[in-house]
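With one protein chain held back, the other chains of the complex are shown just where they sit.
Right, chain A next:
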Amino acid sequence: MISLRNFKNFIVDTVGLMVHGSRLYYAWVGFLLLLIAVGGIAYLNQLNSGLIVTSMRDQVSWGFYIGNFTFLVGVAAASIMLVIPAYIYDWAPIKEITILGEMLAVTALIMCLGFVMVDIGRPDRFWHIMPLVGRLNWPQSMLAWDVIVLNLYLLLNWFVVTYLLFSSYVEKHYNKKIVLPLVLLSIPMAVSIHTVTAYLYNGLASRPFWNSAILAPRFLASAFCSGPAVLLILLQVLRRTTRLKITDAAIFKIAELMAYTMGFNLFLTAAESFKELYSGTEHMVYFQYLLFGLEKNGVHYNTLVPFAWASIITGFIAFLLFLIPKTRMNWTTLNIGCVLIYASVYIEKGMGLIIPGLTPDALGEIYVYRPSFTEVAVAAGIFSLGALVFTVMLKAAVPMMLGEFTITRGRKASEPVEADPIQA
């Protein structure tokens, strides 16, 4: 039965599942908590001293935090790479695992909001940006749009995940009339979060590197490479460590879709590079800084060059590995490909997007930005927080997805004394 009382039990049981586990589970959670603590201490220091403990300055006013934010919006959007084959093409093997994509989206969005929170100078004024309570400059500001769509997408995914698990917990089949429209809605929503995030940069005429019409398409194409790469590795881990049934066919199908998006992503990158480099206007300096470095007053600035090429080369190798059926269906080469494409997009949509957008700065100055220890520690803390959220979500979700843990069976099995199935 779907009732408030059962929902309370569901929450209690979910928390119960999250806090009880094997030694390995505790060790992993403990490790993540430790990293979160390190990030937390670094963040407290940043709160005390101000953002001056980062390497950001007026010239490069956004850096590692916003780079990670942008990358993670892509990961969040990528869950629809599971939804589309599952629900649009009604492809059963993937349908059972779409909830994993939704949980990944929730996790990625929590990290996104974390990166925004640590980047703002006045986190105590967070309420100013909250719709209705604060004073949202909507529809003018793209950041106002982003606040809205990111939070809606977070709520949507959170609701679907909770609803599916709760249905399974109370031993009822989920109501298709509720789930299907929401899942279908998540497709345009996922496109919108990454499009709006791209527009955030795209709309700034002051930064020619971002002021390109194909920025949003490039965001989407790269997101549909990196997000599924995380999922592919995750699915393999899960089918080894849990009793979840994830077929080879499901994994290879996602890999095949990724081959298309990776090819498209490389094509868009090439199109952008051609336009900038061949026309060679003054707007080329940012691309030049990224790919070849710049020389000014006898000093050669080439901090980004090795990263930029690493991104292009790993992206290209990954594309080949995914394109050729033989290497795509080989677990070793498939996983190498996943790691390579993840690295490629992490560079491209993180530092490779933000830093050349701001260097040289609006007055032509070259400020060499490298993240400070604080920025790396805080980022590690946020990634660990994400990993922790995902871990505990999986910990509770997997037995429920499998139908092993329900309101009757679960309570009996784990807490036989308190269990009262008759009332439930």
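What we mean here is this: a contact is a pair of C-beta atoms (placed from the backbone, for glycine too) under 8 Å apart; a residue touches a chain by one contact, two chains touch by 3 or more; residues count from 1.
As a working rule, contacts and distances are computed from a predicted model.
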(message) Missing chain, UniProt name, options "Imidazolonepropionase", "4Fe-4S ferredoxin-type domain-containing protein", "Multiple sugar transport system permease protein" or "Nitrate transporter component, nrtA": which is it?
(response) "4Fe-4S ferredoxin-type domain-containing protein"
(message) Tell me which of A:5, A:20 or A:57 is the one touching the absent chain.
(response) A:57
(request) Kindly state which of the options A:2, A:15 or A:44 is in contact with the chain not pictured. (result) A:44
(request) Can you work out which residue in A:81, A:136 or A:304 touches the chain that's missing from view? (result) A:136
(message) Touch as defined at the start, partner being the missing chain; which of A:5, A:20, A:128 or A:300 qualifies?
(response) A:128
(message) Counting contacts across the full complex, list the positions on chain A that touch the omitted chain.
(response) 44, 46-52, 54, 56-59, 61-62, 116, 119-126, 128-129, 134-144, 147, 200-201, 203-207, 282, 285, 296-297, 357-358, 360-365
